[in-house]
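As structure tokens, the structure follows; a few thoughts come after it.
Only one protein chain is missing from this complex, and each of the others stays in its spot.
== chain A ==
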Amino acid sequence: MPKDSGIGASSKRREDVRFLSGTGNYTDDINRPGQAYVHFLRSDVAHGRLGAVDTTAAAAMPGVVRIFTGADFEGVGSIPCGWQVTDRFGEPMQEPTHPVLAQGKVRHVGDPIAAVVAETYEQARDAAEAIEVEIEELPAVVDMKAALADGATKVHEDLTSNLCYDWGFIEDNRDSVDAAIKGAAHVTVLDLVNQRMVANPMEPRVAVGDYDRGTGDHTLYTTSQNPHVIRLLMGAFVLGIPEHKLRVVAPDVGGGFGTKIFHYAEEAFCTFAAKAVNRPVKWTSSRSEAFMSDAHGRDHVTRIELALDADNNFVAIRTDTLANMGAYLSTFAPSVPSYLHGTLMAGNYKTPNIYVNVRAVFTNTVPVDAYRGAGRPEATFQLERVIDKAARELGVDPIALRRQNFVTEFPYATPVAVEYDTGDYNATMDKLEQIADLAGFPERRKASEAKGKLRGLGVNCYIEACGLAPSNLAGQLGARAGLYESATVRVNATGGLVVMTGSHSHGQGHETAFPQVVAEMIGIPEDMIEIVHGDTAKVPMGMGTYGSRSLAVGGSAIVRATEKIINKAKKIAAHLLEAAEADIELKEGAFSVAGTDKSVAWGDVTLAAYVPHNYPLDDIEPGLEETAFYDPANFTYPAGAYGCEVEVDPETGKVTIERFSAADDFGNIVNPMIVSGQVHGGIGQGIGQALLEHCVYDEDGQLLSASYMDYAMPRADDVPFYAVDHSCATPCTHNPLGVKGCGEAGAIGSPPAVVNAVIDALQSGGKDVTHIDMPLSPARVWAALNG
């Protein structure tokens, strides 16, 4: 019987009621008394030297409050980067400054030049059109190889080149990997592109700055996955506001997928301007603005080599990647192609020799940072594609080749510096074979062929590292932040609980799932527990939601705080029951003395804590409120096997996803309904990357895909129903819930399955195509078929 509450129950989401009735509270729904509106004048050229910015005519336009330019931000800090990568020669990466408004140069289409604050949004926009800007256009650096060529135009003239870093992982293994490849029986080489993506949460970014002259308090309402991170970065590094005078509120957040992790110039601007004009200042991004100002994702160009011995055992992997940073370093950008990518290059396989080389490059494009999966999709894609190519070259079954090389004993220390605590990759592959009905594929292929279609099957595995991260390890790798999570559990006198968590939902259902954990531990109904998040004035310092960390790290902090509550409550119960504390048991919301029928209810104990008339005041304080900070001992390692079946129309090159199946190991599951939903959404984005989405710049650095007219978002009729299963569970060994994280798996595991399936379909049609770069649009597939 499925449970109807607590851990393991598919509790319906309580937040849905407000979202379904139009009463959610997203940032754009917030309007402050007397607020003004800002519109940013953005560069329409990719690279240029900024001359005079004449705001005279614009300032005289109706409703204009004040116009700001880069000069107003002299002495204000640079938008900071939160991760410093050390290159393979032991030198720190090159790190440019990033002004709030452009100073001296513009470096990408969309770089903000001026900001008009006016009574209405329309007036701000009208006035922005009257600003006259002199720009001396410079050659744009768009292609990464060209950016690294001798004599290339520099994006930042104060840096030595456009190279941010040249990173080797692990550098000491470079020569031994070269030797292993040289001595191998077979080497498969694959060149591929992991194309630039735009995260596109459906809610565009919004910021509302507010300032109280009477108290000197600043408030920023913003669309953020991690309000404390914004408070720290913006307060300490940009605007010089101490944390106790700065409140950051992220209310309901309409999706993020990584792009709402980062601290953006618009947030700093609204906070700064609210004080300068002494009025609240609001900015609402249009979708077109979002395309040219939200950090983008992926954008890697890679060569991967997989070496095998005569028995088809993997002996070495070597990769060489160019990773686009864009024009500035976004908050966590340097970590994505390095530590979030290189550490996963072992995948699910026991390859003894691995070396990853990544050169991160500045170009005149929008900054690139974490997008759902962040480095792990890039690692998975190249590895699972090259394995498929190797299987084809060697004439062996791609599933058998994978199984032969699986890691099967845990813990397993990879040659790329991480230790998998647990897993069972054969189990998830077995499960995939079952739920995907792989045995039935030949019949389905015949049926497709009878209709004149090519049918292909693609299978792959993935592993990822979630639950970011042990702070001491992250610090050694260059993180400029800790990666713990916080929770305060406040028990009220009448027994209800408020849980304040540093994690922050942007669609993941924390308000439902976290109470399931606490309800299970205490044995009370879920509706006695309320979650508070997204407000630095209410919640202890927390690091927020990304990297599938909320349950594994944030949930663990909640467990630790709840354990403290239970321990104290047991002391109170022991006093009330006149029994020894060691004999007190908590079950179904009541404390009892072991072996007797004496008990006291949860509510009696909580009341005693706040009305301590009969209370052990000599031993413990009144009240029942505890805080815990949880710093994980290791990453968690979700893993799984994915399968995709496609039909390809040889007349048009159009690919149709016929079946998609996912067998995941997420460890223990708190809410299976929510977990499935996370996998569905990830698969939808992965199919989008594989078939549809592509952020394109022309050679002048003009953004060609700057709206939904040109950027192909997956729609309901682009995808099928998915078969997902997460019954193969090897619980995480080092967090108290045994959970691993499920938010990104779908986006990590699905692109190679789709591409492997299309290549299989084309091969079945007698076409010796070994690779097509994503997105596999009809034009690209047709060209491959007819090339």
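One rule holds for everything that comes next: a contact is a pair of C-beta atoms (placed from the backbone, for glycine too) under 8 Å apart; a residue touches a chain by one contact, two chains touch by 3 or more; residues count from 1.
One rule holds in what follows: contacts and distances are computed from a predicted model.
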*Between "Tripartite tricarboxylate transporter TctB family protein", "TusA-related sulfurtransferase", "Aspartyl/glutamyl-tRNA(Asn/Gln) amidotransferase subunit C" or "Carbon-monoxide dehydrogenase small subunit", which matches the UniProt record of the unshown chain?*
"Carbon-monoxide dehydrogenase small subunit"
*Out of A:Asn162, A:Gln508, A:Ser592 or A:Thr606, which touches the unshown chain?*
A:Gln508
*Just name the one of A:Pro415, A:Gly682 or A:Pro752 that touches the chain not displayed here.*
A:Gly682
*Among A:Val17, A:Ala52, A:Ala71 or A:Ala447, which one is in touch with the chain left out?*
A:Val17
*For chain A, which residues reach the chain that was dropped from this view?*
10, 12-13, 15-24, 26, 28-29, 31, 122, 200-204, 252-255, 257, 286-288, 506-509, 672-677, 680-685, 687, 707-709, 713-717, 719, 721-724, 726, 746
